[in-house]
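Every protein chain of the complex appears in place save one, which is left out.
Take a look at chain A:
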Amino acid sequence: MISESSSFVKGVVLGGAFCVVVTLLGHIKVGHGTKARHHEHHHIQAPNKEDVLNLSEGERMELSKSIRVYCIVLVKPKDLGHWAAVKETWSKHCDKVEFYSSENVKVFESVALNTNDMWVMMRKAYKITYERYKDEFNWFFLAYPTTFAIIENLKYFLLKKDPSQPFYIGHTMKSGDLEYVDGEGGIVLSIESLRRLSRVLEDSDKCPEQGGMLWKLDEDKQLAICLKYTGVFAENAEDSEGKDVFNTKSVGALIKEAMSTHPQQVVDGCCSDMAITFSGLAPNHMHVMMYGVYRLRPYGHTYNDALVFLPPTG
């Protein structure tokens, strides 16, 4: 009796070990993806102000109009307060915005994805977006409802970047070997990246719906893994001073940090003048941001911006 049960136990242990090994091997495959780049970190910069000013008036108008940004906001019923704030504030400055929700919500219009899983939501949202809008927009900005974005600054940042190239931009983080764009700061994809993504989403080996790992990975990391297979790499967006333009924290949090790290230069040092996103905002704060960014002006100071992006009418 005892020898039989010990064989059984050995069998279970061996089987379990085998299962773990196979799963881990599946994981290791990812790390050795393409060897295109060996840089530790990818950085990408805003355009040079001089370059932009050297363009003719006509060229500048053309450029301003050619950048069309489609915004995806992933929401769930519990985010109703934030959803309302985003709807009423910054998202109006996208050329088009759509809210992709886990389920149908009576109060607001949205594209119901019928799933609660963030990674599945993200996959579906991108798939639907590509199918419907691949010919209408060249840049795709995905955000969570706790994020505040300044679309005009996003457009300025993308000004001289060719959307037919594979761009995947935002506030990047590293997890082991994987460099990914942190969803909290917003994720920007060019049409080329979206095209490649929509293809690899069909590949259940490289880019499965279930992570395929012992533990679940966050959706922003999953996205990075899938994109990496197609040769698309995450790049950290910065201004000419090297400051991040996509922020995963709110202005308040960044100021607090600046007060301890460089107390002599709090306002100048905390954030970029051309910041594109802040995150972790309460709904009311989005309204305060709108007032501060678009309305409040100090009399006597004129800002000559290189370009003007007018929000869509209506």
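Everything that follows uses one rule, which is that a residue touches a chain if its C-beta (ideal position, glycine included) is under 8 Å from a C-beta of that chain, and two chains touch if they have at least 3 such contacts; residues count from 1.
Everything that follows uses one rule, which is that contacts and distances are computed from a predicted model.
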Note = Per UniProt record, missing subunit out of "ATP synthase subunit a", "N-acetylgalactosaminide beta-1,3-galactosyltransferase", "AP-1 complex subunit gamma" or "Armadillo repeat-containing protein 8" is "N-acetylgalactosaminide beta-1,3-galactosyltransferase"
Remark   = Omitted-chain footprint on chain A covers residues 266-267, 284-285, 287-288, 291-292, 296, 298-304
